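Down below is the structure, laid out as structure tokens.
Missing here: one protein chain of the complex. Every other protein chain is in place.
After this line comes chain A, so read on.
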Amino acid sequence: MSQNSSGKDDQASGSKKPISLPISRVRLIMKSSPDVSSINQDALFLTTKATELFVQHLALSSFNNGSGKETNSLSYSDLANTAQETETFHFLTGKNFKGFMLLFQIYIIETQP
């Protein structure tokens, strides 16, 4: 299953490629944010990489926090619970003002004709 046998020991992420997510897609999302005019190349790379780190962090935190350890699974409720309980993930829940504004922003974008 693991695709990276030799690169693991000398790189922190354990992957030969710097990033897997497409930068162009991340840029599209960033550009939909109000008030953003332009983004330099390094900032684009860093945001993409940070998103990958975030996905790893969210998945692993939810798995460790959840009940799936016995069943060796990760379910939606593990994620929802972790987001509710962990302050750094509160922006996902709309719990605080920032989170609410983000979800609202997505709603506006997605409901545009």
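List of remarks:
Keep in mind that, in the parts below, a contact is a pair of C-beta atoms (placed from the backbone, for glycine too) under 8 Å apart; a residue touches a chain by one contact, two chains touch by 3 or more; residues count from 1.
In this text, contacts and distances are computed from a predicted model.
Per UniProt, the protein behind the absent chain is "DNA polymerase epsilon subunit 3"; the candidates were "TRASH domain-containing protein", "Thiamine pyrophosphokinase", "CST complex subunit TEN1" or "DNA polymerase epsilon subunit 3". Take chain A: the residues that touch the chain left off the picture are 1-2, 12-15, 17-33, 35-47, 49-60, 62-63, 68, 71-76, 78-80, 83, 87-89, 91-92, 98, 102-103, 105-106, 109-110.
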